[in-house]
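First the structure, then my questions, so here it is.
With one protein chain removed, the remaining protein chains of the complex are shown where they sit.
A and B are the chain letters, set down in written order, and residue numbers restart from 1 in every chain.
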Amino acid sequence: MKIINWLLLISFGALLVYASFGLPNRGDADAVMHREKSPAGSQGASSYYIRNAYKDANTPNMVTVILADYRGYDTLGEETVILTAGLICFLILRRKKKNSDDPI
Amino acid sequence: MIRYKSNLIILMVSRVVSPFIMLFALYVIFHGHYSAGGGFQGGTIMAASLLLMRLAAGREIAQLQFRTILGTPLGSIGVLIYFGTGFMAMLAGGEFLNYGFLPFAGFQAAELRSLGILMVEIGVGLAVMAILVAIYDDLLEGYPHD
Partner (left out) sequence: MTDFILGHYAYWAIIFLLVLGLYGMVFKKNLAKKLIGMTIFQVAIIMFYVASAVKWAATVPVLDPAIGAVDAAKYISPLQHCLMLTAIVVGVATSGVAFSLVISIYRRYKTLDESILLERMKSS
């Protein structure tokens, strides 16, 4: 059982190191992710956001514009996840005052 | 295990520092349009200031600052502010969460979007602050206090 665990760990690390050989150099401005056109030929997302954020929303901080305007649905979902996590903690842990000595 | 006793120096320093951390949190939320910041970061700093008082003064004294029972309702109000901003834009004729259609007269579409982003960030900050404090309170529920 131990040997299977070690094999899993070593193969996971080796796979990731092998995959990292295909990544572009860190900080390279000509990497596929930072280009104007994506490999499929459409407009690249991050350069579009940089160019149009101030024109669309009159706000200099691009991260805020993406967070609240371009990806508004995404942030609404994330906030619902946070609220649900708080409610789950409430429901699991908070007990009534009367039978607080019972082991659940 | 060492029982914590209330320490005068720690209590006084936290009482002085905590309002300034709150002020900085408000700065981070409302200046998020022009520098690094926004609702998530500001809400987390605000929760840090409330948790500082909880750690320094114990639970009973910290109730005077922020009551435990307020956590979940304030979080729900934060989500409702976010949802209400999107819904207001929808009622005014646009799509859901399209802030360009918010019903405030005298603004261009780009300025209306800036205003909508500010309202959304306030809702996010309120929800994050309330939920983080509520999670802390729930994790310590039933734990013997000093």
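Going forward, a residue touches a chain if its C-beta (ideal position, glycine included) is under 8 Å from a C-beta of that chain, and two chains touch if they have at least 3 such contacts.
Computed from a predicted model, the values in this text were never measured in an experiment.
Undergrad: For the chain left off this view, which of B:29, B:97 or B:132 is in contact with it?
TA: Checking each option in B:29, B:97 or B:132, the one touching the absent chain turns out to be B:132.
Undergrad: Which chain B residues would touch the chain omitted from the figure, given the whole complex?
TA: 34-36, 38, 40-41, 43-44, 128, 131-132, 135, 138-139
Undergrad: For the chain that got dropped from the picture, name the residues of chain A it touches.
TA: Residue positions of chain A that touch the missing chain: 5, 8-9, 12-13, 16-17, 20-21, 23-29, 33-34, 36, 45-47, 49-55, 60-63, 66-67, 71, 74-75, 78, 81-82, 85-86, 88-89, 92-93, 103-104.
Convention: only the chains that are shown with their structure count from here on.
Undergrad: Distance between chain A and chain B based on Cα centroids, please, to the nearest Å.
TA: Using C-alpha averages as centres, the distance is 21 Å.
Undergrad: What residues on chain B touch chain A, complex-wise?
TA: Per the touch definition, chain B meets chain A at residues 32-39, 71-72, 75-76, 78-79, 82-83, 86, 97, 99, 108, 110-111, 113-114, 116-117, 120-121, 123-124, 127-128, 130-131, 134-135, 138-139, 141-142.
Undergrad: Which residues of chain A touch chain B in the complex?
TA: On the chain A side, the touching residues are 55-61, 63-65, 67-69, 72-73, 75-76, 79-80, 82-83, 85-87, 89-90, 92-95, 100.
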